[in-house]
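Just one protein chain is left out here, and the rest sit where they should.
Chain IDs A and B follow the sequence of writing; residue 1 opens each chain.
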Amino acid sequence: MAAAALNRAAMMAVTLLGVAVFVFVLLRVAPGDPVAMMIGPGASPQDIAALRTRYGLDGSIMLQFGLWLRAILGGELGTSISFHRPVASLIGERLPATLELALSALCLALLLGAMLAVVGTLSRRGGEAAVDGVSGLLLAVPDFVWSLALVLLLGVALPVLPLSGRIDPSLGTDFRTPFYLGESLVTGHWRAARDVGAHLLMPATALALPLAAIIARVLKGALQEAMVQDYVLVARVKGMSELRLVTREAMRNAIGPTLALTGVQFTFLLGGTVIVERIFSYPGLGNMAIEAVINRDLPLIQGLVLVFGLLFILTNLLIDTVIAGLNPKLRHG
Amino acid sequence: MTDALLAVRSLSVVSSRREGGPILRAVSLTVAPGEVHGVVGESGAGKSTVGRAVLGMLPRTMQVTAGAISLSGTELLTLDAARRRRLLGAHVALIPQDPLSALNPSRRIEAQLTDGMRMWQGASAREARRRALAMLEEVQMHDPERVMRCYPHELSGGMRQRVLIAAAFMLRPKLVIADEPTTALDVTVQRQVLRLIRDLQTRHRTGAILITHDLGVVAQICDDVSLLYAGRVLEQRRTAELLGEPQHPYARALLRATPRYDRPDQGLQPIPDAVMAACRSEIAHVDQQLDQQFDRASHG
Partner (left out) sequence: MPAMLRDWRLAAGGGVLLGLIVLAVFAPWIAPHDPLDQDLMAATLPPAGFAGADPAHWLGTDDLGRDVLSRLIYGARVALMVAVPAAAAAALVGTLLGLVAGYFGGWVDVIVSRLVEIWMAFPAVLLAILIVAILGSGVVSVIIAIAIIDWTRFARVIRADTMAQSEADYVTAARTLGFGRWTILLSEILPNVLPGLLALIALEMGIAIVVEAILSFVGLSVSSDAATWGGMIASGRQIIYQAWWVFAAPLAAVFISVLALNQLGDGLRRALDPIMRQ
């Protein structure tokens, strides 16, 4: 048990290091001089040299990497070239917005996917084919395209949802934490919660639809397998309704493998936030990452990619833990 | 027979998937309160279908084409689904074959014992719990408190079968359907389990249908026996009579092919081909008679 956990931790460290090396190399072999771009024409060579020293850009690549690695291990992610502010605090401001978006999308996906799976399990051939058709459509079209379709549908044709941003500026920004949705729900500011929720709904739905389809497919298969087990027959003889059989008896045994898969797919959803945030001008990490690439803001790009890698690894770790906790055999084993 | 708890009359079932004859053909049987009716036959004889039909849980590919089933005078086949679910849920219980797969692996024993009582008798959690503990003692479980907290994988096969029997008797049902309840257990545990079912069923005056392929099991606990072959009842009598002097050649042959606990010295004999041929020709004959009856009934 302990050896396996250690092994996994080592693998994750290798992955994280790989991510760091990859981005570092990619950006250093890139043509173009970020300092010259940043400072603009007419700068004196002294100014450029000063900047290079400041950002550690004049040493060898190995030296730059070593400096950078030592810095991040000490929690120092450097200073953004375009924002002139510490990368760590920029990420700290934006991360909660992305987390709220991704987790809302995850909840939506689980809800919609579970609903589709239950309907598909309960209905006869025709209904099941319809559910398969819907999940096939949701899966075939990626989040980027769903985002734009939602913009057209719910932003323009039936203008019921806001098209961009995270909250209506007129509602003020007197939040104490950067978790707008979480905070307004906890403190009971329903007007703010509703507005933040309305801003979240479209991007979260776009991210959720493909994941919902995957959940629906896997969960439906597992539910159908569970529904022919003897324990379901016994419960059926007890007089439970079919809906209750699916949700209470079969679901507990079907959800484990589904959650494992959802965890892996959630990491793709996190990646999807990049373009979806851009489309909805949502002030999260992804939007900032695209901004950073366009501005060639090397420290910020590195920091952001590292954070995405960390989120990927933490998600995998969390899912492993949740699944171990859900399975009674492992819990007591 | 007006005092019958369960009466199955001329029940016929066909399968849309299987070519050839019906699954059940004009099967009739009755179960009185406190009695055990054994349904015996080889695999494929349709004995499990009898139980499924009573429970109203035939596979989607099977249909009842004729006959009637009544429980305490209530006609089951014409009852709407919700009322039947309520009636059967409260008064009929199933003891399934395989104790390994008949308990939900991710629910604690307590939840699986108490849910029926809370659903149909509106019992509080505490009441249901008290009954569950008493029931576990009745099936001679050691340390019922601990068992209640367990998940199924923490119990042995024999313990799980006892839990299933306890669950079946939780609501004091009128009828218990036991489908090969001991096939998955080893022989020593088998006898204990059968005795347990017999005790509970006698004490609470519960009627029971026991589905088995094993005449040895029948000899131990059944009052009446129906011998099924290819979906037809070949012989239906009191157990002692059938085992003592079986009339049908198939019954005699089956008896000789069954291991006897009381006469272990006698070897087992396979059923002779001639008997099987006789069975088949007799079935053709019975079918012919039934067809004629059916024709008369539908033309008259």
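In this section, contacts are C-beta pairs under 8 Å (C-beta built on N, C-alpha and C of every residue); 3 or more make two chains touch, one makes a residue touch a chain.
This one's a predicted model, so the numbers in the text were calculated from it and none came from an experiment.
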Worksheet, complete the sentence: Touching the missing chain are A
Fill in: Residue in contact with the excluded chain [from A:Ser135, A:Ser184, A:Gln229 or A:Thr267]
A:Thr267
Response to the item:
Of A:Leu152, A:Val228, A:Leu243 or A:Ala324, the residue that touches the missing chain is A:Leu152
Worksheet item: Among A:Ala206, A:Ile255, A:Ala289 or A:Ile319, which residue is in contact with the omitted chain in the full complex?
Response: A:Ala289
Discussion item. To test your reading of the contact rule: which positions on chain A touch the chain that is missing from view?
Written reply: 11, 14-16, 18-19, 22-23, 26-27, 29-31, 136-137, 139-142, 144-145, 148-149, 151-152, 155-157, 267, 270-275, 278-279, 286, 289-290, 293-294, 296, 301, 304-305, 308-309, 312-313
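Going forward, only the chains that are shown with their structure count from here on.
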Response to the item:
Expressed in whole Å, how far the mean CA point of chain A lies from that of chain B is 54
Worksheet entry | chain A residues within the chain B interface of the complex | 229-231, 233-241, 249, 252-253, 327-329, 332
Worksheet item: In their complex, what parts of chain B are in touch with chain A?
Response: 55, 57, 85-86, 88-90, 92-94, 96-98, 101-107, 115-116, 119-120, 151, 153-154, 164, 167
